[in-house]
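For this view, one protein chain was removed and the others were kept in their places.
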Amino acid sequence: MRLRELAQRLGCRLEGDGEIEIHSLAGIEQAGPGQLTFLANPRYAHKVKATRASAILIREPVAGLACLVSDNPYLDFARALALFYQPPRPAPGIHPSAVIAPSAVLGPNASVGPLVVIGEKVRIGANAVLYPQVTIYEGVEIGDDFLAHAGVVVREFCRIGHRVTLQNHVVIGGDGFGFAKDAAGRHHKIVQSGIVVIEDDVEIQSLSSVDRATMGETRIRRGARIDSLVQIGHACEVGEDSILCGQVGLAGSTTLKNNVLLAGQVGVAGHVTIHENAVVYAQSGIGQDVPAGAVVSGSPAFDMKAWRRAVTAFPKLGDLMRQVRQLERRLAELESARQESSLGQ
Amino acid sequence: MRLRELAQRLGCRLEGDGEIEIHSLAGIEQAGPGQLTFLANPRYAHKVKATRASAILIREPVAGLACLVSDNPYLDFARALALFYQPPRPAPGIHPSAVIAPSAVLGPNASVGPLVVIGEKVRIGANAVLYPQVTIYEGVEIGDDFLAHAGVVVREFCRIGHRVTLQNHVVIGGDGFGFAKDAAGRHHKIVQSGIVVIEDDVEIQSLSSVDRATMGETRIRRGARIDSLVQIGHACEVGEDSILCGQVGLAGSTTLKNNVLLAGQVGVAGHVTIHENAVVYAQSGIGQDVPAGAVVSGSPAFDMKAWRRAVTAFPKLGDLMRQVRQLERRLAELESARQESSLGQ
Partner (left out) sequence: MRLRELAQRLGCRLEGDGEIEIHSLAGIEQAGPGQLTFLANPRYAHKVKATRASAILIREPVAGLACLVSDNPYLDFARALALFYQPPRPAPGIHPSAVIAPSAVLGPNASVGPLVVIGEKVRIGANAVLYPQVTIYEGVEIGDDFLAHAGVVVREFCRIGHRVTLQNHVVIGGDGFGFAKDAAGRHHKIVQSGIVVIEDDVEIQSLSSVDRATMGETRIRRGARIDSLVQIGHACEVGEDSILCGQVGLAGSTTLKNNVLLAGQVGVAGHVTIHENAVVYAQSGIGQDVPAGAVVSGSPAFDMKAWRRAVTAFPKLGDLMRQVRQLERRLAELESARQESSLGQ
């Protein structure tokens, strides 16, 4: 595709030679001739000079390189990438090996792959793509444009909105982890009578689990994005546009408000609220509410700037301990000297 | 159900109007008219006054609210919930799409869902429920009342007791992680010749893995409860009634004695023993034996009370460092002043 056409399709201003032929996209360091790259993070601005790309998506045009000028180079890069690559989409139709209950209702244009199982009274909207080996338990309701990769399981009675994508082996609505102890110390399972509700435009990556609620619902709100190997406990609520990175875990009844960011391997205790726009650094542990807009780190987590100072000091903690012992000795010496001198007076 | 009947079925003493109609249950804050709630944790006692529930399961009756008086309100709440909701149970019978080896033996009343695979010489007891897409490898032995959700895999020769429940995509008996390095630095796989034994009344949540032993067995003892995304390494032993919360990991040959509690994301090194009734806080790392009844936290973990003091101090570590530097300077000044004054004398 010529750069001129790309500029038009993306709605970006072209600076430089519009006749350049672009065959693919690449990162600023990997890109070569015939490739388009991008600069989104000003931290990498010094890499622009060295790039071998034929063109760049960028906020401010630079000399000596064909530019597509964009207010949001990262988003436009994503849009450009989608012009060059579309993942294969199975043709509509229902594979004869799929096992679909008679009372299930599938919307128009559905693609149901081999060995899919759909239970009684399931309702799925238009344009669904169910890859092989997906299992939808009874009574599930799903909106339009559902995409479920091989191995996805949606458990009984859960509700899923429009344009939801579940990567491989995601489990929606597995039982919450709830037990009551008797006098003999044995655990009795608490029936998990609730469901999971997933709102529109949610995507969940491979091998993540969202547990059904003991009562009521676990809810993932519109636009939330959940990475791989994440565990969402029963009765949690994940706010709109929130991002949960890989291996995050939320214990039960925890609430994330809108636009929260949890970096990788963060753990959140039960019955805690993380408020709007809060950011939690990787591997942090959250045991208490986090205020709106806070940026926290550590296990247990506290203000990120204080955390930076503390972890910068931490490697010297052994030395600090020795130093304090020496101060103690020197001080004791001064004190005894003073006492002697007082006595001497 | 009338409150009176509920009291009878739970064996709780009724205080207040037995004619109240209860239609469902809810948490103390969510409950409304027609709902039963509970108070188990005294920490939430102040919430009783504000609840809109029609009745409450509680240790000591309170005025102005119908009460079911119970020695164990949480357990009775669990029992009450089971009176109001039972998860759907597939009818007995074997779906024609299931692939069952001729030498496999299934007990009476089994329900085998679509696309289940059962290998040669498998023996499963009475009342088994195998949801779709479950795979049981050859030579597995399983007791009565087995419940395996869609995607469960039980590997060759493993043994499972009675009343075991495995949530979706649990893997029992995957190979342990064992390699021997040769002189050239290459890893050679150590064949994992052992099995996994799961005793009675164990439940394992979605996407957890229990590895088979290199030799001998990995054992999950009676009544243990294992949450989602947990990894149990080869030749581990998990004690009776132990609880392992989400994303816990045990390296190989680790032993948990009875009634151990590991909170979320705890990691335990290999060849370590955690003794009876020990409690490990979330995200802790265990590299050494933990004595019976200990409560530990941190990575590496130590006594929880000392940990609380340490983590309370930690955010001020940067300041502490500065403070010690100042003390150092002030002390040096005093010392030199003293030296001067000695010289001056």
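Each chain gets a letter, A and B, in the order it is written, and its residues are counted from 1.
The working rule: contacts are C-beta pairs under 8 Å (C-beta built on N, C-alpha and C of every residue); 3 or more make two chains touch, one makes a residue touch a chain.
Just so we're clear, the structure is a prediction, and the values are computed from it rather than from any experiment.
S.K.: In the complete assembly, which of A:54, A:133, A:193 or A:273 touches the absent chain?
M.R.: Looking across A:54, A:133, A:193 or A:273, the contact with the absent chain belongs to A:133.
S.K.: If the missing chain were put back, which residues of chain A would it touch?
M.R.: Touching the chain left out of view, chain A contributes residues 24-27, 30, 71-72, 74-75, 77-79, 81-82, 84-88, 95, 97, 113-115, 131-133, 149-151, 165, 167-169, 201, 203, 205-207, 223, 225, 227-229, 241, 243, 245-247, 259, 264-265, 282-283, 299, 311, 314-321, 324, 327-328, 331, 334-335, 338.
S.K.: In the full complex, which residues of chain B touch the absent chain?
M.R.: With respect to the unshown chain, the touching residues of chain B are 97, 99, 115, 117, 133, 135, 137-139, 151, 153, 155-156, 169, 171, 174-175, 177-183, 185-193, 207, 209, 211, 214-216, 229, 231, 233, 247, 249, 251, 265, 267, 269, 283, 285, 287, 298-300, 302-303, 306-307, 309-310, 312-314, 316-317, 320, 323-324, 327, 330-331, 334, 337.
Just so it is clear, only the chains that are shown with their structure count from here on.
S.K.: On a C-alpha centroid basis, what's the spacing between chain A and chain B, in Å?
M.R.: 24
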